[in-house]
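Heads up, one of the protein chains got dropped from this complex, but the rest are sitting where they should.
Now for chain A:
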Amino acid sequence: SFIPPALRGAEGQKRSRQSDFGVRIPRPLGNGPSRFIPEKEILQVSKVDPRTQSIFEDAFAALGRLDNISLVMGFHPQYLESFLRTQHYLLQMDGPLSLHYRHYIGIMAAARHQCSYLVNLHVNDFLQVGGDSKWLNGLDGAPQKLQALGELNKILAHRPWLLTKAHIEHLLKAEEHSWSLAELIHAVVLLTHYHSLASFTFGCGITPEIHSDGGHTFRPPSLSQYCVCDIANGNGHGHLEERRGNHQVSEVSGEVEVLMERMKQLQECRDEEEASQEEMATRFEREKTESMLVATAEDEECVPSRDVSRHFEDPSYGYKDFSRRGEHVPTFRVQDYSWEDHGYSLVNRLYPDVGQLLDEKFQMAYNLTYNTMAMHKDVDTTMLRRAIWNYIHCMFGIRYDDYDYGEINQLLDRSFKVYIKTMVCSPEKTTKRMYESFWRQFQHSEKVHVNLLLMEARMQAELLYALRAITRYMT
């Protein structure tokens, strides 16, 4: 009643105009930030935890939006803080690359995994910082300098072990299109960041925000309950799935207990019986080759909801090809080139402060624990976390001399391995079924935790290969 009549009139007019002229009102597709995790649960987090709340506020203040990724990561505020700080530094703060280059590299990296969510997000950012919209027509439209990065992007995303110093040299010595070392480091960090973030996005089933492409529909809500992506992934029957999930829980109860029992056993028996060195070596090799054979999703082809493939070349180049051919992944000994000793120094030298930020983020992800497992409290999960981390590195051929790879087989069951493998190697094929079929009794926050581990381990693995190649080039 305090609204002046004139204004009220205007508002009324507007409303009537909307109906009269058929303004289309966008409606959200899907429910909440993630297709896998009930909206209620995610929103609960920020309400309960003041820390998460304040991180969200900061993120919103900094970016003017709060993306769904942050919302889902809100389960783990400590990590989220570190993640956002790093991402903000990489995209907004002082650095060798100009802003639109950064976003474009983000687009390139995300497009490699057909992650339309991240692509859309950064297409907007890219245009906002004054990027040339012609570049978005495809890599051909971008400057030659960025085109040269395509090869690195491709290799890093799918077979980082093939990276050699020749690739680096090619980028650094291209006359007027050449990269400087500092720029290259920045680009590499961005690429690996977005490759792994794409993994997370698919792994947690992040849905597009309402304002971005594929995030809304103009159809009246009654017509369809299903979002395009769900259909594409064969998840149309969300409700059914849920019910079945609940049903299964009762069947597999005890899964957690079995896992805990195994951890306990390993802890105890390790001191007694020592495997011979040869045995250890073969265990690693076995795990490595086996990880190649773990079938990722059934061969259904994913339908990208937006044509993202134009942002990269050679779409057929993927992880799949190589595992089929049974190529051999060479072993990378982490004792000879580790993040803590070597990678950090190199990054921090060429791109100050980022080494530190990444170091904190890796440590945060690696050491994050609440000492809980599903409904059990006070559990030391170090062993399990280390197994997951090392399994991912193992898939990339990275070996820890001081780790018994037999443990992995004991702790990670097959469905979990399938999930990890899919998420890390071809994340676009992750389905809700996969997400639900591993660790059924665990809570969603714990599954998100697993996703964080996967994401960081993958990023570190890619970084290690890239940085090693750069180091070799420099010496």
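Here is the rule we use: a residue touches a chain if its C-beta (ideal position, glycine included) is under 8 Å from a C-beta of that chain, and two chains touch if they have at least 3 such contacts; residues count from 1.
Assume contacts and distances are computed from a predicted model.
Peer 1: Leaving aside the chains on screen, match the unshown one to its UniProt name from "GATOR2 complex protein WDR24", "Mitochondrial F1F0-ATP synthase, subunit delta/ATP16", "DNA-directed RNA polymerase subunit" or "Geranylgeranyl transferase type-2 subunit beta".
Peer 2: Choosing among "GATOR2 complex protein WDR24", "Mitochondrial F1F0-ATP synthase, subunit delta/ATP16", "DNA-directed RNA polymerase subunit" or "Geranylgeranyl transferase type-2 subunit beta", the correct UniProt name is "GATOR2 complex protein WDR24".
Peer 1: Just one of A:43, A:63, A:182 or A:281 touches the chain that is missing; which is it?
Peer 2: A:281
Peer 1: Could you tell me which of A:187, A:346 or A:379 touches the chain that is not displayed?
Peer 2: A:346
Peer 1: Using the document's contact rule, name the residues of chain A that touch the chain not shown here.
Peer 2: Spelled out for chain A, the touching residues are 54, 57-58, 94, 270, 274, 276-278, 280-281, 333, 335-336, 340-342, 344-346, 349, 356, 359, 400-402, 471, 474-475.
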